[in-house]
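For this view, one protein chain was removed and the others were kept in their places.
Right after this comes subunit A.
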Amino acid sequence: MNAGILNKNDKDNKEEINLSVRLGNLFLKYPVMPASGTFGYGEEFFEIIDYSLFGALVTKGISLEPSKGNEMPRICETPCGLINSIGLENVGFERFKEEKINFLKKFNIPIIVNFFGKSIEEYSIMAEKLSDINGVSALEANISCPNVKEGGRSFGADPEIVYEIVSSIKNCSALPLIVKLTPLVTDIAMIAEVAEKAGADIISLVNTFPAASIDIDKRKFKLSRGYGGLSGPAIKPIAIKLVNDVYNAVRIPIIGMGGISSWEDAVEFFMAGATAVAVGTGAFSNPHLISQITAGVKKFLYENNFSNIYEIIGIVNN
């Protein structure tokens, strides 16, 4: 029984560790959340786990019109990684508003809605419409998708367009705005600075890395579109470096992600400069991952005599 009492004291002290973070006007009880596109609209994971240790709920990217997505095959596994080419399949704004948001609202956890547009105008229309939905806490603009007008080059690769998209979203929405960056740029710090100047409240990075895999027997790409986006532990060291680059370039907070599959990985992202982290592919094979990270980070802080998460954010540059 003594052991039990000791554990209880131990726990009480650990409870004093403060994990809450502020991202602009967005207040999170815990600095860990799912990554967009790996959490659906929150319904499926809830059949397995509770969300009580989640800092936020993050939706799949939503567009004005529903999108059917790409032909199969859409996924393939590579060493320590997963390449996907889902094609931004989603239910569209109307169905999201009518059928999906209500489920997310019942948890009393901040709801971050990820969205994208086919044009700069569509980004603003979406931002305005989403801001009118009661219960949305923040918006996350995915600027990695192809700009059809500009020959399919990613919106996020062009600083001028990044400025234009971000400032026009800020003009039609008062919600905290997260801008999710594509890693496929020469200088990600510069793109982040542009987003900050245009009014972004938070930066999230990284999105998946363009990648391909070939079936040598069929002499064909494994995915229907040829290439897709690489996620998983394979990209973590690259993501850590990019998060640190952005940390050293902007003053706004960062949500770091890319291959996190343990609390130790999450601590690396905090130390690189992230104020919060997101988990995607890692939760596929371990649905308990987000809760485990929240608990693991808390334990780490306690055991290393830190009293809150801010003491380790960006510690490598101090």
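What we mean here is this: a contact is a pair of C-beta atoms (placed from the backbone, for glycine too) under 8 Å apart; a residue touches a chain by one contact, two chains touch by 3 or more; residues count from 1.
FYI, contacts and distances are computed from a predicted model.
Q: Which one, "Dihydroorotate dehydrogenase electron transfer subunit", "2-oxoacid ferredoxin oxidoreductase", "Thiosulfate oxidation carrier protein SoxY" or "Light-independent protochlorophyllide reductase subunit N", is the UniProt name for the chain you do not see?
A: Hidden chain identified via UniProt as "Dihydroorotate dehydrogenase electron transfer subunit".
Q: Can you tell me which of A:E47, A:D132 or A:D217 touches the chain that was removed from the display?
A: Considering all chains, including the one not shown, the answer is A:E47.
Q: Using the definition of touch stated at the top, determine which of A:G55, A:P110, A:G232 or A:G314 touches the missing chain.
A: A:G232
Q: Name, in rising order, the residues on subunit A that touch the hidden chain in the full complex.
A: Residue positions of subunit A that touch the missing chain: 37-40, 44-45, 47-50, 60, 68-69, 72-77, 79-82, 84, 86, 89, 232-234, 261, 281, 284-288.
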